[in-house]
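All protein chains but one are shown in place.
Chain lettering (A, B and C) follows the sequence in which the chains are written, and residue indices restart at 1 in each chain.
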Amino acid sequence: MKKIINDPENVVEESLRGMAMAHADLLEVHLDPHYIVRAGGPDEGKVAVVSGGGAGHEPLHGGFVGYGMLHAACPGAVFTSPTPDQVEAATKAVDGGAGVLHIVKNYTGDVLNFETAAELAAAEGSQVEAVVINDDVAVKDSLYTAGRRGVGGTVLAEKIVGAAAERGDDLASVTSLCERVNANVRSMGLALTSCTVPHAGKPTFELGEDEVEVGIGIHGEPGRERLPIEPADALVDRLLNPVLEDLPFESGSQVLLFVNGMGGTPLIELYLAYARAEEVLRERGISVQRRLVGNYITSLEMQGMSVTLLRLDDEMTELWDAPVHTPALRWGR
Amino acid sequence: MKKIINDPENVVEESLRGMAMAHADLLEVHLDPHYIVRAGGPDEGKVAVVSGGGAGHEPLHGGFVGYGMLHAACPGAVFTSPTPDQVEAATKAVDGGAGVLHIVKNYTGDVLNFETAAELAAAEGSQVEAVVINDDVAVKDSLYTAGRRGVGGTVLAEKIVGAAAERGDDLASVTSLCERVNANVRSMGLALTSCTVPHAGKPTFELGEDEVEVGIGIHGEPGRERLPIEPADALVDRLLNPVLEDLPFESGSQVLLFVNGMGGTPLIELYLAYARAEEVLRERGISVQRRLVGNYITSLEMQGMSVTLLRLDDEMTELWDAPVHTPALRWGR
Amino acid sequence: MAPGESDTAGGMATTDDVVEAVVRYAAVVSSHRQELIDLDAAIGDADHGENMNRGMTAAVQALEADPPGSPAEALKTVATTLIRKVGGAAGPLYGTAFLRASTAVQDRETLGPDDVVTGLRAALEGLVSRGKAEVGDKTMVDAWSPAVDAAAAAAGDGVAALVAAAADAAEEGMRATTPLVARKGRASYLGERSAGHQDPGATSTALLLRVLADLASERCGSDAGTA
Partner (left out) sequence: MAPGESDTAGGMATTDDVVEAVVRYAAVVSSHRQELIDLDAAIGDADHGENMNRGMTAAVQALEADPPGSPAEALKTVATTLIRKVGGAAGPLYGTAFLRASTAVQDRETLGPDDVVTGLRAALEGLVSRGKAEVGDKTMVDAWSPAVDAAAAAAGDGVAALVAAAADAAEEGMRATTPLVARKGRASYLGERSAGHQDPGATSTALLLRVLADLASERCGSDAGTA
C-alpha cells in the first residue's frame, strides 16, 4: 500500500485537520465526534441540510459544506458510515429551528445510523426528515434486497436541495424536492483499478491488466461483471445505456450530465469520456442543459468513472444555477 | 496500460472535444491547430495572457482559460510542448491590441517553440513578451544547464497575472508582475507511482512498492532520488524544507501555500499533507495568507504531490482574490 | 454472591462472566481482524474486521471505565458503544442485538439457561427488526438464527451445553452462507458474484458464540451437560 498518510488509524482525522486549515473561512471542523459545519453557526429560520457517509469519497461530503449546499457533513471511518453520535451532533449544531433534512446514501449502515441519529435528535426537539438516495442502476432494485446504492446522484441532490434550503423553502418542500431529484437521477460506474482501504493495507480486489469492473459502487465493492477493457467510447456506452433505459430518458428530455472520476482518473480521460457521453445523448435527442465533469464522489485512489444523468425541470435548473460557495463547488459568489 | 481512451493518437483531440462540449459557455476550442480561447473573441485594449505546454497536466492550461486568468492555452501532444503554429494562432486570436504575454514553463522544447511562435506573431504585428517560469527547486540551477523546470508556480502566476491583465494593466506591467511572481515562488514534487504516456504504452519508470521518487517534474521524468517511502509528514518535510531554504522564506513572510496532486492522488491525502505543511510554516512563523489544495498541475494518472510556496505582497494577494471564472478555478462571480 | 465471584460452575452466568466474554471476544476479533477484512473485501468493502475491532475495543474500554452492576448493564454498555461509536452496518446491527438482549434479561442478577436463550433470541429479533434480513439472505442472521434454535433445543442441558450447541450451529450457518447469493447488505450489490464467498458478519457471529461456548465450558468443567 502506497499512500501519502502517516498511520491508517489517523487518516480521516488528519485529513479533516487539513480541511479545517485550508478552509477556515468556510468551515468549522469538529474532531470529537467528527463533523463539519459551515463557519458562523446555524442559519436561523432556514432548513438545514446534513449529509454524511464513510470517508474516502472526497470531496463528498465535507467539500460540499457551505453557502447554498450542505450545512453539515459527517465523515465516518474510511468507507464506514458515520455513527449516530456524529450525525446527532451535526444535526443539533446546524438546526436553525426550521428543521433538518438528512440526505442519506442507500447503504444498510448509512440508513441504520442516520435513522438512529434522527431518533436521538428528534428526542431532543429537532424536526428531522430523511431522503435516501438510490440512483445506481448497476444494482437490481427489489423489495427483497438492500436495493440500489446511492452514488453520483447524491452530489446533484445536495447542490439542488441545498439551494432550495438557502432560498428559504420549508422542510416539507425541501424534502419533497430531494425525493424528486432522487426519482429523476440515475448513475452507473466502472473501475480500471481497485482502491486500497488504508486499514486493510492491500487492494480490495485485483484486476488484470486487461480487465475492468463494470457496475462498481464507491467503496471498492467489486462490480456486477468483470470484462475485458474496451475503448473509452464502448465503456461510456456500457454505463450510459443502462442509465438511459432505466428511467427512461427520452428524446426531448432536458438533462444534467455528470461524468465523475473515481479519484485516480485524470481529467484528460474524464473529458474524453464526457465527449462520447454528450454525443450519444445528442444522437438520442436528449438535450444536455447542464454539465459537471471531475472527481466529485470518489473511491480513494481508484481509477474509473461514473456517469450520472438527471432529468431536469425548470426549478431544478434554477436551483442548480443558484450561487454556491463550498470548497469543491463554487459559483455565483 | 489501462486508460479511459480510444486510441493513443487521439487522446488530446478527443479530450479537447469534451472540454468544448462541457464548457461551451466559457471556451472556444480550436482543433486545427489545437488551441483554446475564451468564448467571445479578443478583449479589445487589454493585454492577453497565453500559456501552453504538453497535454497531460490537466486542468493546466486549458482549464485556466476564462475571465480573470488566461486568454488562450495551447496543448501540445501529451508531454510535448506545443508547436509554434499553435501558439502563433492562439496569440493572434486573442491579441486585443494591447499586446500578448506568453507564460512559458522552463523546458527546452517549450522555450524554443514559444520563441519561434513569438517571432512569427511579431512578424505579423503582435507585440509579444514572454516570461519563463522556473520554480522547481529539485533542479540545480546553473548557467550551464537547462535550468529549473516550471511547475506549480505556473498556476499561481497564471491566476495573478491574468487578474492584472483583466483590470487593464499594460504589457510592461503585466510582464514585470509575472517576473515578480516567478521570483517569489518555489516548488518541489514527489511521486508514489509513475504515469503512463499513452503512446508509450507502459509506465515511464518503475517504482517498488516501498519507494518514492523525490524531486520529480510533471512529465514522469524520474526525480533526483529514489527513497524508501516514509510517513506523510516526513514526505511533506522533504518537499517543504528545500523550498523554504531556497528563496529563503523567513519568519514574518506572508505566503500562499499550494498543495498540488499529481493526478492520481485523492483529496483525502492532499488535505492530510496540507495539514502538515501549514503546521510547519506556522512553527517557523510564516503566515499562510492564501491556500490552494487539489489536482491543478498533474502528470496524467501519477500518484504524488508537489508543494508550492509563493511569497505574497499586497498586490499579489489582491490579484489572487480577484474574480476568476474558468473551468478549474472559479470565485467571485 | 460477592462481586467478582463466578457462579457459572452452577450453570449461571454472572456479570463478570459477561464482561469476561466481551473481553475475550474483543481479543478474538482483534486476532481475526485481517481475516474478517479479507472476507469483506471479497464481497463488500474491506472494513468488517476493522469495524468490529474498533467497536469491541471501545466496548471493553467502556466496561472498564464504568463497571456494570448486572449482566443487563454490561450488555447495554456494549450495545450503546457499538451503536454510537462504530458506524457501518455491523455497529447498529450488533448494537441492537446486544441492546435487545440486555432488555430481555433486565431484571436478572445472574443468567441461567433460559435467560441465555431468551437473550440470544431477543438479540436475533433485534437484528432482524433493524436489518430486515431473513435466513438465506447471506448475512449474520444465517449464523444467529440456527444458533438460537439450537440453544433453545438444548436449554434443558444447562448454559454450557446450550451455548456449545449454539456455537456449532452458528458455525454451520456461517459455512452455509458460502454458496448463497446475497440479498441484503453490501454483498447484495454483487448479485450472482456474491456466491462462493463466506459472509463476514456470519463469521464474526460464529466467533462470538464460540467465545461464549469456550468460556462456559471452562467455567463448568466437564459437567456442562448436567448443570
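Please note the rule applied: a contact is a pair of C-beta atoms (placed from the backbone, for glycine too) under 8 Å apart; a residue touches a chain by one contact, two chains touch by 3 or more.
These figures come from a predicted structure and were not determined experimentally.
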item: Partner chains on view for the chain not depicted; value: B
item: Hidden-chain contact residue, picked from the options B:V197, B:V288 or B:M316; value: B:V197
item: Hidden partner chain, touching residue among B:F79, B:Y274, B:Y296 or B:W320; value: B:F79
item: Residue of B:V139, B:L171 or B:V259 touching the missing chain in the full complex; value: B:V139
item: Interface with the unshown chain - residue positions in chain B; value: 54, 76-86, 107-109, 112-113, 116, 136, 138-140, 144-146, 149, 197, 199-200, 204-205, 217, 219-225
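Please note the rule applied: only the chains that are shown with their structure count from here on.
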item: Approximate Å spacing (C-alpha centroids) for the pair chain A, chain C; value: 33
item: Approximate Å spacing (C-alpha centroids) for the pair chain B, chain C; value: 56
item: Between chain A and chain B, centroid-to-centroid distance (C-alpha), Å; value: 29
item: Of all residues in chain C, the ones touching two or more other chains; value: none
item: In chain A, residues with contacts to at least two other chains; value: none
